[in-house]
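Not every chain of the complex is shown here; the ones you see sit where they belong.
Letters A and B mark the chains in the order given here, with residues in each chain numbered from 1 onward.
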Amino acid sequence: MRKKVITFGDIMLRLSTPDYARIIQSTHFEATYGGGEANVAVSLAQLGVGAAHVTRFPDNELGKAATNLLRKYGVDTQHIVYGGDRIGIYFLETGASVRASKVIYDRSNSAFAGLEPDMIDWDAVFADADWFHWTGITPAISAGAAACCAKAIEAANRKGLTVSADINYRKNLWQYGKTAGEVMPELIAGCDVIVAGQGDAKDILGITPEGTNGDALASVFSQLMKRFPKVRKIVNTSRTSVSATHNTLSGMLWDGQEMLKTQTYEINPIVDRIGGGDAFIAGYIYGQLAYGNDQKALDFGVAASVLKHTIREDANLATVDEVEALLGGNTSGRLVR
Amino acid sequence: MRKKVITFGDIMLRLSTPDYARIIQSTHFEATYGGGEANVAVSLAQLGVGAAHVTRFPDNELGKAATNLLRKYGVDTQHIVYGGDRIGIYFLETGASVRASKVIYDRSNSAFAGLEPDMIDWDAVFADADWFHWTGITPAISAGAAACCAKAIEAANRKGLTVSADINYRKNLWQYGKTAGEVMPELIAGCDVIVAGQGDAKDILGITPEGTNGDALASVFSQLMKRFPKVRKIVNTSRTSVSATHNTLSGMLWDGQEMLKTQTYEINPIVDRIGGGDAFIAGYIYGQLAYGNDQKALDFGVAASVLKHTIREDANLATVDEVEALLGGNTSGRLVR
């Protein structure tokens, strides 16, 4: 039976300048819709996994267009709720070489921010689901969104789903009167798998490496696991930015005892940097569902993320065949006839 | 000496679908910036009149891009203030034939809405100015914007500027706790010229035609002048919508005694309907400044507005020569070599 993953989070209209133009030069914007969690859903659907996304959209053409994009890529949209005033927007100016890409967020007061806990019936959402994924962006948006997220995690745990989270910390969010440190611990406590980095651990939880010798990251991950005993795996990617259009990427997984690693990939040129992390966790989830093997899941996640960097828009549209070809060593981009 | 007109009002990022596409079909949006009052400033600058626009933009690339658009068309931007969170946005789906154009506004919480009365030094703004123009949109946005507008009108009157207003009523605005009926009368009282229609008079002031015979519009305009003795002219256009892409347009001016009228123009096809009213009042202001004659000013305003319908984006880019050619009877669009 096909596995089913539920994702929950805000989706924004993405308006990006074409051809490396600056925002102040641009007379038109390319438009798509994306968000960290929805990107995971779209990626999983391309990999053949059942995926449903839960969010709230305004009841206008923009909300309809965002829904349509999810449907187009095979994501189940039946649990999306409609209401509120607006869809959040982000503007993307794509950099090149030494010039960094730049993002302007205009996401306050979105329909999603207006979520109330009773707007979503999580038991219905999770009826035939196997996995629930959320990110640290959701509880940062509003008290209502945070409360919804807490209810979702509680329901997912009650129904026996695997729960994963990318706990990433965005300091420009968290404007509604609570801090990440007050809200996140309870939510992380309900997770089986988290994506986390040293910065997140410090900014959210105040966790820093112990001792001056040894592997700082392992130390942090180890403390995280001690604090959140339900978490069995902590995964992440390591990126080197040679330039805005040239990065290298590898991944690591801490299983409580050992730090698994992947090869390092060169990505040059990068076509679209956004959603690289979402493609990673989506690939990891696919890998766990398909292989049930940590190393394989990690390898699949990193290869999927690498491919994402060559694909326009937010979500990874790579197929299993394509990821496996890359894992099989075909990094040469030879023409497929 | 070149005359100088000051305009004051919000400017939005306009995102429109190309080639009559629906919003739910569109993968990109054409981007420009416009607003009722700024459109008047741009139009006047193309007609050779000095024009400065006063507004508030967020201090980011979008505010910079909007400033740049005004500068590009020769509008003085030195009195613009920067701050706040976002620029308002509107989405435009251009209709055709029986399908109407559709606008989705996303303008709440704009930098302009956050205006406070002391942010603008109106005495400095009006230092060498001859005319001040505002619209009913501004006081509808926020209490702060309304207070700024009141201060501007007061200063303009004190300094002897002519004051004009398009009093148009937008029922979806006015969300901050006051009604148009509470706020507008005091502002209109400071005007010399207003653009007003029967609907505006009723919705804002409760004025309806008196008597069952005679010219309803004259009755309404007459009552308006009685109530607001400083107002010496009331102007407006009359539009027949044959279809979304075919309209006719004429204009009228009430000078307290007589209703002046213009010829009726056919506009088919319409290239861009937005800003037709702004082009009219800009043309009228130009006409008064250049000719000091009601009929000429009215004729110029209507012809300018007609040309605007053939020009993309919000503001009228027609020159005096082009408007005069149309006034001279050249409606045939023969090639100019």
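The criterion applied here is as follows: contacts are C-beta pairs under 8 Å (C-beta built on N, C-alpha and C of every residue); 3 or more make two chains touch, one makes a residue touch a chain.
In this text the structure is predicted, and so the values were computed from the model without any measurement.
> Which copy number describes the whole complex, given 2 displayed chains of the same sequence?
Taking the 2 displayed chains as part of the assembly, the whole thing totals 6 copies.
Following the convention adopted for this analysis, only the chains that are shown with their structure count from here on.
> If you average the Cα atoms of chain A and of chain B to get two centres, how far apart are those centres in Å?
So the centre of chain A lies 45 Å away from the centre of chain B.
> Tell me, which parts of chain B touch chain A in their complex?
Touch residues, chain B against chain A: 15, 18, 22-24, 26-32, 60-62, 64-65, 68, 85-86, 89, 91, 93, 102, 104, 106, 108-109.
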